[in-house]
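As you look at this complex, bear in mind that one protein chain is not there, while each of the others sits in place.
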Amino acid sequence: MIFASDNWAGVHPAIAENLARHSAGFARPYGASDLDKKIEAKFNEIFEREVAVFFVGTGTAANALALAAVNRPGGVSFCHREAHAIEDECGAPEYFTGGARLHPVDGALGRIDPELLEKELARFPPDFVHAGQPMAVSITQATEVGTVYSRQQVRTISEVCKLHGIPLHMDGARFANALVSLDCTAAEMTWKSGVDVVSFGATKNGCWCAEALVFLNPSQARDLPFIRKRAAQLFSKTRFIAAQFEPYLENGLWLDLARHANEMTQRLAGRIRTSSAIRLAHEPQANEIFAIISKSEAERLRAGGAVFYDWNSPHSASFELKADEVLVRLVTSYATTSAEVDALPI
Amino acid sequence: MIFASDNWAGVHPAIAENLARHSAGFARPYGASDLDKKIEAKFNEIFEREVAVFFVGTGTAANALALAAVNRPGGVSFCHREAHAIEDECGAPEYFTGGARLHPVDGALGRIDPELLEKELARFPPDFVHAGQPMAVSITQATEVGTVYSRQQVRTISEVCKLHGIPLHMDGARFANALVSLDCTAAEMTWKSGVDVVSFGATKNGCWCAEALVFLNPSQARDLPFIRKRAAQLFSKTRFIAAQFEPYLENGLWLDLARHANEMTQRLAGRIRTSSAIRLAHEPQANEIFAIISKSEAERLRAGGAVFYDWNSPHSASFELKADEVLVRLVTSYATTSAEVDALPI
Amino acid sequence: MIFASDNWAGVHPAIAENLARHSAGFARPYGASDLDKKIEAKFNEIFEREVAVFFVGTGTAANALALAAVNRPGGVSFCHREAHAIEDECGAPEYFTGGARLHPVDGALGRIDPELLEKELARFPPDFVHAGQPMAVSITQATEVGTVYSRQQVRTISEVCKLHGIPLHMDGARFANALVSLDCTAAEMTWKSGVDVVSFGATKNGCWCAEALVFLNPSQARDLPFIRKRAAQLFSKTRFIAAQFEPYLENGLWLDLARHANEMTQRLAGRIRTSSAIRLAHEPQANEIFAIISKSEAERLRAGGAVFYDWNSPHSASFELKADEVLVRLVTSYATTSAEVDALPI
Partner (left out) sequence: MIFASDNWAGVHPAIAENLARHSAGFARPYGASDLDKKIEAKFNEIFEREVAVFFVGTGTAANALALAAVNRPGGVSFCHREAHAIEDECGAPEYFTGGARLHPVDGALGRIDPELLEKELARFPPDFVHAGQPMAVSITQATEVGTVYSRQQVRTISEVCKLHGIPLHMDGARFANALVSLDCTAAEMTWKSGVDVVSFGATKNGCWCAEALVFLNPSQARDLPFIRKRAAQLFSKTRFIAAQFEPYLENGLWLDLARHANEMTQRLAGRIRTSSAIRLAHEPQANEIFAIISKSEAERLRAGGAVFYDWNSPHSASFELKADEVLVRLVTSYATTSAEVDALPI
């Protein structure tokens, strides 16, 4: 019963097989192979427009390079206070931008509150050199607390961005999970809602190492080849990233995997709703559950073989913990089975 | 007839199979799995001492992080004028160190000349703040021109390093090829010859993406976990790098693959020696040949299906090109066949 | 009636004269002149121990280089949410550290709350690579809201630092104002209270450009000469910074100037206390007043020739503004006269 994280899972058989299938033979390195080109074209299809795609090795790389691409002197990027970029990337975004700042914005349920965003942006009057200058807003979709921005919510934030002349980045480490949750197209969730750059994650959803940085307006990606290479993210045998994306993006496998993960979360949430041992901190919308449980019950579950993490309470939590309670995170993935979910003794 | 680069090759079947074999199941991410631990221990065995190993995704990452780990304000690293770090990494070492400089040193046949190294180091008197301060020497083994430093040559350079209190880094993108060329142990080629840090490359030798940064003295690697994570090189499913190293390092597969590549180079060199169409620029010692050929002959070979690159002449070349001649590079790999070598119409 | 900032003032006559007096003749550049050496020795005297002193050109440089000196990969420095380093340095600390983060900590009246500091530090478990690693705490003395940390308050924070093995930096842009406010010695306010590094500001207190970075333990400043030079802060004719410090530090001029500035603030505060047009946001302890006033009254004062800034309310303000009210900042300096204070029509 592994609910620790979706990155504890392995590689989906179709993807493993395709990696093996492409292992023989020779091909041009550094993204110039036919397979690389084919997958790049596939991204155009998925996003319903010509996009600029850059394969990288980790989600942190995608996020950090997205910000490096829109970097400005004294630059400040706005993201949710609990954003992965702030909490879990060891300063990579600041490092790759040579010191551009991540400015935390609050908001309920893991979503940036657009009014608070406006208020924070107001602290940076144009030409007020002391404060620095806004350079981007970054939202995580699905969010770090398992919720999802609606298309309207994305659009509202993108309008704030436009007002301030800054791009909107979407950290899509769980892009597919959000997409099936919203039941819309990738185009609708991104550029049709005002998103400029996407970290398109596939690793957590059944690949072993397949992330892509997608610029929805290719003209903004002119320097990206240099930005990626300088950041040591240009793989020589990059076709093996392409070889993961190939089955992943074919016949909707990526959506099927995400749908399954989300369903396992709903199945687990259903069990939690009827349990007296544990309660939901808030309603899950993707493949992560945040729940409240007494320390002794958590202990009992772990003794029974369940693996999951205690979690820091968000700064703007909508719940309160009693003294003997903890917040825990339970994540499902493409590899989670109904049997596992049902076996959790809650 | 692909002689363009060893990174045009794919993945050795044993490695592809092992990747597939490990694709199922769950495991702790970020280097904490049993498999990760097992492979780390394997490195201790190979280097005959306890080492600190950090898997990363690219050779550029390994080199850049090695230098980041020994970074100093105003730091200057010394490497050969034709070093990969200078010529082919788009400034990654400077970027990851926040601006530490790569200072070129000349030397015949791709090897740093230790006397010139001393002379260059003398330009940096201690406490002369204007010039900056030496922070490392980096040698490439095998070198960028297909030669190999003898153990004594490595030792001589390491003694210069010790005199100046700076560490010696070895860029081992073709570590195995050098090792079989010298017919010695990894310990002998590295710490027994005074090397402190190794970029241990496996990608060019049959893996798809498996590089390791090896600190021969683990106490010098204290900050590396943060350095790697901050640089977006900590993979979540890092066990799939380990899964490549597992068969690679078992039963000497890595040495067998490198030996084969080197033999193919010698076979090709043998053919070149007896050809009137092409001549060796210098004797190859690993898996790369640099040869001189007329433009029309190069054209003819390419028309016949051979793939190889023209190459910039080294600054301190031991040969001269006639007006109609070019220098070309021919690289063999684990995947090169005798048939391919013999088919080259020279 | 200039209450805009102490940096609107000019240069104290004694300092201007000394600059002129040293203008002729030749002297060794880059800090090697007799005058430089003399002033360095004077700092030892003032701090009652051997310190390492580095003259720099701006307070931002002092702060940024202090953090650069204690930099760590994935490093996080803790400072008050309203700290100058966060609010007013355009990202210089992040830039000079290659991306180390400033982590805001709340606390009443501009002072870091040590319990909240502990709580924030707890978010960074050792070896938890994702969050980064604490590298320093920075306090501003006097604070950005015109209050002063008591020696005990400094000590309490330094004890938290020691517990976590990180140094304590003091941004002393208004060091002298705090010192006369506390009526203690520089030694008592710094190393005797656990401070490791000081940005020692003199520009706001009557110099034109005289800032010093003071390491109270010189062994921690080994790389500083390179750090300063690399940051373009090593002036060639550095003796003219020394020439400002010479009269400044002699016969307690610096303390007299600060005492005067503080007295002018108290005189103004006294007038505010009895005014119905304006009220103190909190009690001033150095040379800055934060006061609450209606917009129309502020307008009236400005029409009458008073110069002062509206100010953002602190996040953790101890007061509330009515709809028609603003928070304003009134700063006095060595050059403020009683007449000016008394002329303010409140």
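Order of writing sets the labels: A, B and C. Residues in every chain begin at 1.
Convention: a residue touches a chain if its C-beta (ideal position, glycine included) is under 8 Å from a C-beta of that chain, and two chains touch if they have at least 3 such contacts.
Computed from a prediction, not measured in an experiment: that's the story for all the values here.
Participant: Name every displayed chain that the left-out chain is in contact with.
Facilitator: A, B, C
Participant: For the chain that's not shown, point to the residue among B:123, B:162, B:279 or B:302 touching it.
Facilitator: Residue touching the chain left out of view: B:123.
Participant: Quick one: say which of C:95, C:215 or C:290 touches the chain that got left out.
Facilitator: Of all options in C:95, C:215 or C:290, contact with the hidden chain holds for C:95.
Participant: For a quick check of understanding: of C:81, C:111, C:169 or C:230, which residue touches the chain that isn't displayed?
Facilitator: In the complete complex, the chain left out is touched by residue C:230.
Participant: Using the touch rule from the top, list residues of chain C that touch the missing partner.
Facilitator: 2, 4-5, 7-13, 15-17, 19-20, 22-29, 56-61, 64, 89-92, 95-96, 98, 203-204, 208-209, 226, 229-237, 240, 335
Participant: Go through chain A and note every residue touching the omitted chain.
Facilitator: Those residues of chain A that touch the unshown chain are 30, 68, 72-74, 98-99, 127, 129-130, 132-133, 223, 225-230, 234.
Participant: Tell me, which residues in chain B touch the chain that this view leaves out?
Facilitator: Those residues of chain B that touch the unshown chain are 73-76, 87-91, 93-102, 123, 129-132, 312.
Note that only the chains that are shown with their structure count from here on.
Participant: Using mean CA coordinates as chain centres, what's the chain A-chain C distance in Å?
Facilitator: 41
Participant: For chain C, what residues touch not just one other chain but two or more?
Facilitator: 73-74, 98-99, 129-130, 132
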